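The following block contains the structure, expressed as structure tokens.
For this view, one protein chain was removed and the others were kept in their places.
Moving on, here comes subunit A:
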Amino acid sequence: VVLKDGLRSQVSAALKEGRVTPTELCQRCLALIKSTKFLNAYITVAEETALKQAEESEERYKRGQPLGVLDGIPVAVKDNFNTAGIETTCASNMLRGYISPYNATVVQKLLDQGAVLLGKTNLDEFAMGSGSTDGVFGPVRNPWSYSRQYREKSVPKSHSEDKESDWVITGGSSGGSAAAVSSFTCFAALGSDTGGSTRNPAAHCGVVGLKPTYGLISRHGLIPLVNSMDVPGILTRCVDDAALVLGSLAGHDPKDSTTIQEDFKPFELPNLTDVSKLSIGIPKEYHAPGLSSEILALWSKAADLFKNAGAKVVEVSLPHTCYSIVCYHVLCTAEVASNMARFDGLEYGHRSAMKESTESMYAATRREGFNDVVRGRILSGNYFLLKQNYEKYFVKAQKVRRLIVNDFVKVFRSGVDILLTPTTLSDAAPYMEFIQEDNRTRSAQDDILTQAANMAGLPAINVPTVLSERGLPVGLQFIGHSFQEKQLLTVAKWFEKQVQFPVIQLEEVKGLDSGVFQHQKSASFS
């Protein structure tokens, strides 16, 4: 078994047949995490508990009673999901040292299936950001920065330039999860998606990033950002694996009243060969300002791919697309203002030493615990919620939201099955360039293509498509009808097969801890 193998197709069989054991898989992943520490993808590595879970899984396989395809599979979870007994920080000083007393429902579901939880991945503080650069544990580095494909294309600016400094970002906010999957340290990872936070880093890291329909997967235990838009996201190396993980997570949860009550039936994806009955919509407004010519050309090529295979490809219009990001900005900050109010230092998390009064203790705790980005959004949100501003901003944004949702309804009702759009405006930016602009500006720019799907609650997926001229991943996004994940993933799988996205070729990195890395190289990345 090589670490890049697909779960259902190869790893599961290998585990059942005893060609590899859960303990071996776990140990290899843990070793790889250690040797890729410079990526800063993990905040917490739960080595002891992971090995214990692997041992228990091994016992089950020996008895011939595995819990399912996920039994013994190493996974990682974004650090804004509660994990019992394991620190959950949201990459913020506010929750440093906070040991969750419970598992988020999705985490519990993974564990109930026998998955091995390797650790918690890095993110932007409280999932606010599009670069995974604004957390207290530092930025996450895109594994592709260390790939032969990128290195070949990058021109050193001067002979003395430190190769160290031209690494590129992962995108965000689920950058740690995306980097973990991309660098083979786990087979699947959980992210969260509120404005594109799973799809954006998936595109930059060359992995599959699925945002399910709002209401399909429980948010219980996911530390909330925007209650009306948040969803747990799934990151894997292939579409089949995403469908597999989706199958184990979806379904009604009595602990989350925003999950729909209909039964969810896990599905296997058919191997689509005939796309002639498909209607693919190309929303013209997604030709957004700032879209790189490279991605524009790629998008067009993809549309042709479908056309040539017999599908109906039509241009459609979602007229309110350009207002989606403004609408999101208001609704997000308003909900954040409310959601962040729970952090007062009294029951959990950081508590200031200030003792004068309750209010001054709260104020000092929040001053000390939150970074600029979080504080900024709280203050903006409170501004939009002021009595004198409520109608003008918050209610107005809610009305614009309905217009955005209606745009999609109209297009889907006209016969379009799936929308095809770019996921990001360009390939991953170098870190030094990315931090030139502030978080809000960057988020506003980077979320533009992904945000509307959250506004409308629709399922969307990033499929890694091709390498850019700089040797970095570029992905395309498919958006589907509400709760039609099977159709969405079937089309995504067909597309994945057509494009044959290359495997990352991670090079040994000079001067960094690369001993084990080199050893792994021959065994794993062939």
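Operating definition for what follows: contacts are C-beta pairs under 8 Å (C-beta built on N, C-alpha and C of every residue); 3 or more make two chains touch, one makes a residue touch a chain; residues count from 1.
The working rule: contacts and distances are computed from a predicted model.
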Checklist entry - Considering the UniProt annotation of the chain absent from this complex, which name among "Globin domain-containing protein", "Vacuolar protein sorting-associated protein 45", "Aminotransferase class I/classII large domain-containing protein" or "GATC amidotransferase" applies? => result "GATC amidotransferase"
Item to check | Candidates A:422, A:457 or A:473 - the one touching the absent chain | outcome: A:457
Checklist outcome for this item: Per the whole complex, from A:400, A:460, A:488 or A:506 the residue touching the absent chain is A:400
Checklist outcome for this item: Of A:175, A:206 or A:349, the residue touching the omitted chain is A:349
Checklist entry - So which bits of subunit A touch the chain we can't see? => result 98-99, 101, 214-215, 228, 252, 254, 257-261, 320, 323, 326-327, 329-330, 333, 337, 344-349, 351, 354-363, 366-367, 370, 372, 375-376, 378-380, 382-384, 386, 392-393, 395-403, 405, 438, 440, 444, 456-457, 482
